[in-house]
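Selected chains only, in their assembly positions.
Chain lettering (A and B) follows the sequence in which the chains are written, and residue indices restart at 1 in each chain.
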Amino acid sequence: MTISDADDRAGRRPTGRVATRVWRLSELVRLLGGSLRGKDRDVRGIAALEGAAAEELSFLVSPKHLPELATCRSAALIVPPACADDAAAPGRSLILTPDPYLYFARAASLMYPSAPARGGVDPRAVIGIDGVIAASTEVRALACIGDRVTIGERCVIHAGVVIGDDVHIGDDSVLHPRVVVHDGCVIGRRVTIYSGAVIGADGFGMAWNGGEGKDAGHWCRIPQRGGVLIGDDAEIGANTAIDRGTLTDTVIGRDVRIDNLVQIAHNVRIGDHTAIAGCTGIAGSTRIGARCLIGGAAMVVGHISIADGTTIGGGTRVSKSVREPGHYTSYFPFSTFDDWRSNAAHLRQLDRIVGRVKDVEAAVKALGESQAPPSDV
Amino acid sequence: MTISDADDRAGRRPTGRVATRVWRLSELVRLLGGSLRGKDRDVRGIAALEGAAAEELSFLVSPKHLPELATCRSAALIVPPACADDAAAPGRSLILTPDPYLYFARAASLMYPSAPARGGVDPRAVIGIDGVIAASTEVRALACIGDRVTIGERCVIHAGVVIGDDVHIGDDSVLHPRVVVHDGCVIGRRVTIYSGAVIGADGFGMAWNGGEGKDAGHWCRIPQRGGVLIGDDAEIGANTAIDRGTLTDTVIGRDVRIDNLVQIAHNVRIGDHTAIAGCTGIAGSTRIGARCLIGGAAMVVGHISIADGTTIGGGTRVSKSVREPGHYTSYFPFSTFDDWRSNAAHLRQLDRIVGRVKDVEAAVKALGESQAPPSDV
């Protein structure tokens, strides 16, 4: 794969983000735990096993990645204790920890912190009346904030964000560029909303007016008077939409993680710590429990409940409530077009095929009876 | 579910929207029909049965919700005539109407009207040349409108909206924050477009240039010279995309309702009053009839037609034209992962399983023939 100009430029300049400073392994161990084996040393960033430079920290999630160490140049590795001996090498330091992936996540959070808010409102932002925006919060140019909005400490409101009237946003939250938060929605603390997400648009609520009269034979819109509540520590993905409730609120629990391009319809309630992968749709008034994992492109119908701790596989249409936590996955199995065509043709005839099985069962039974010797002569 | 700071704040302030004034039941009956049973009284809002305050109007859609009345505090209920006696209670007033859900929708539209346009163009909006924007229309700060744009009476163009050149928008339409309408598109009257929707981007049109020469072996873009026409009273959901046509227009009929995150490809035509739920994709040049209902996450292939009045279930891939209106639904039935795995494995082998049924049918037939006495000796 060559991407020409982009590659070229990428060669001349770093892409992505750089660690804000050098870290000493002993410092990480002091802050995050684990035990250091080998020489204490400085690391200037984190990288994958493949591609890591000597002075970058890398990590080994499990023994199955041990072969990749052969070509890994990193002089500092996060490894599980079981791999400590195999991972050891001259000049290499190890941090031993039972969960290297989590350790990596926590170390990366230290080494690549989000830029802190530079307090103040850019004069090119548009700010309504009667609100309270903490002095430590940063409102960037071309953000637009309505009336009676309260925003807590150390938030960052990026360019192009539009916030309606009567919105509340808790401390330390970040609204990335072009997020929209509609009137009356409430966002918790330490919430991150990624670019383009729309919080609190009117849901898909309407009643068919099929009756008599000049006003009949059309849809009648149902105004959505509820709001959206987003709990502390939640993250909402890019271009995701979360509709406001009809009469009560749509509620996103604490520490919920929602990926990009997800649709959360009106009146949905999502329990704490649940994670929902991209392209998923949750229809109206459904309740998702806490600590659920919902795979990408899942489709959850409206007015059902899903038990705490349920896992739903990607691409699965959830058509009824899930009372028992467990692993639910249903999609048409992947195959070549030719195999699919042949199997799909039979699937369309499954009712008739089952009928044939029944017929042949009956025929065999009849044969067996006629063949059996008379039981009594 | 606790959402901490957000809950906390929600406790201290109302979320969502409040009715603009108090309404008298007799006033609703005069405007919307139905008959009042019991004392005339004031209501200050609408709420669900569960959670309604005494002075809020609520509604009972059908007899199956009668048990919920036991704990309902509302003193004013919209009910179907068949429930009038069971719903009656001391101090409770009823509005009797054959379709309480529709009545609720219409009452809510009266009690929670959209904020009317405050005529005038905010000086922080960017306005092109040679256009006509009615004086009664409101253009908010940071909206950006191109050249030769005409906008009718009483529209609201919210912050962050971008409108290209030569666009026409009819009376009483609302473009929510960050909507984009590209050059040359035409929007009807009383249309609502929710935040983040993109109307009239170039469709996914390209031809593969596989031929000889320096210009070969790549995609050649096809400029999309058509526009998008959106009929009166249509509603377009948040972050939905409707592409412009290639040579003619993409057309959204009157009173069409499109939910969030829906993709409408180039040259699609959607008939009047059709409703399309979230996450659905309609591929290029397909024609959807009038009064269709299309469930969430449906996938409709290109270049087909769907008859008026067709219902398509959620998650269904529509792979061919639908000539007969009816109810079409096809998705892999929901199950546990274990059941799915076992059934999916057989599904992959369905061709061989049917072969075995055939073989056993033949064997039974042979057995039957050999067992039968010779018909003629």
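Annotations for the structure displayed:
Methods note: a contact is a pair of C-beta atoms (placed from the backbone, for glycine too) under 8 Å apart; a residue touches a chain by one contact, two chains touch by 3 or more.
Note that the structure is predicted; figures quoted are calculated from it, not measured.
Taken as a whole, the complex in this structure file is built from 3 copies of one protein sequence, with 2 shown in place.
Operating definition for what follows: only the chains that are shown with their structure count from here on.
Chain A maps onto chain B through a rotation of 120°, based on Cα atoms and reported in steps of 5. With centres taken as mean Cα positions, chain B sits 24 Å from chain A. By the touch criterion stated above, chain B contacts chain A in their complex at residues 1-7, 9-10, 13-19, 45-48, 51, 99, 101-102, 104-106, 108-109, 111-114, 124, 140-142, 158-160, 176-178, 192, 194-196, 233, 235, 237-239, 255, 257, 259-261, 273, 275, 277-279, 296-297, 314-315, 331-338, 340, 344-345, 347-348, 350-351, 353-354, 357, 360-361, 364, 367-368, 371.
Interface residues of chain A facing chain B in the complex, by the touch rule stated above, are 126, 142, 144, 160, 162, 166, 168, 170-171, 178, 180, 182-189, 196, 198, 201-202, 204-209, 211, 217-232, 239-241, 243-249, 251-254, 261, 263, 265, 269, 271-272, 279, 281, 283, 290, 297, 299, 301, 313, 316-320, 326-333, 335, 339, 342-343, 346-347, 353, 356-357, 359-360, 363-364, 367, 370-371.
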